[in-house]
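Structure incoming, see below.
Take a look at chain A:
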Amino acid sequence: MNFDPMIPIWLQVATSIKQQIVTGRLPPGAKLPGGRDLALQYGINPNTAARIYQELEREGVCQTQRGLGTFVTDSGETVQRLREEMARGAVSRFLADLKGIGMNREDAIELIRKEDNTDDHQ
Partner candidate 1 sequence: MGKLLKYEMRKTMALKLILLGITAVAEVAFLITLYLNEKAADTLALTSVLLFFIALAGTVLIGVQSVLTLHRDMNTKQGYMLYMTPRNSFQILGAKMLENGLSLLLAGGFFFLLGLLDVTLLFSKLGSLEDLWKMFQDFMRMINTEIQLNSWSVLCLVSEMLASWLATVSIAYLADIVASALLNGKKMSGFVAFLFFIALTGVLGWLQNLLRTGAAIETILLIRAGIALVYAGIMYAVSAWVMDRYLSV
Partner candidate 2 sequence: MITSKDLTRKFGTKTAVDGVSLTLTPGHVYAMLGPNGSGKTTWMKMAAGLMKPTSGEVLFEGQPVGVESRRHVAYMSTEPYFYPWMTVKDVGAYYGDFFEDFSAEKYASLLREMELEEGMKTRTLSSGMMAKLKIAVTMARDARVYMLDEPFNGIDLLARDEIRQSILRESAEDKVLLLSSHLVEEMEAVCDTAIFIRQGKLIEVRNLEEMRETDHVSMADRYREIYGHTEG
């Protein structure tokens, strides 16, 4: 994974994990790699890796069971909530970008519809 070195790395990896959960690549209840394995997998410092699960746990995205490991939440509602959160985040970033070039929400909706059509034809 390529990191943006100006943004906290733990945040970028946490986002990546959330994406995998939301798309089902990491299904509910799936076992997540241990701290050291996580560090090796992503090529990041182990201290940074430790932070990631702390944060994800705080958000209810995963749970650590002593001696067993860290697991993705098996609550479908949590996954759904997460998906909505991430979607909202993406939308607001998109809208902010468009606002930056002087376009508003209606323009945005129009763009999406057009984009969607071309997608169907591909």
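With respect to how the candidates were assembled, all candidates are chains of the complex that A comes from, given by their letters.
Here is the rule we go by: contacts are C-beta pairs under 8 Å (C-beta built on N, C-alpha and C of every residue); 3 or more make two chains touch, one makes a residue touch a chain; residues count from 1.
Keep in mind the model is a prediction, meaning the values are calculated, not measured.
Chemist: By the touch definition at the top, chain A has one partner among 1 or 2 in this complex. Which number?
Modeler: Candidate touching chain A in this assembly: 2.
Chemist: Can you list the residues on chain A that touch candidate 2 in the complex?
Modeler: Residues 3-10, 39-40, 42-48, 51.
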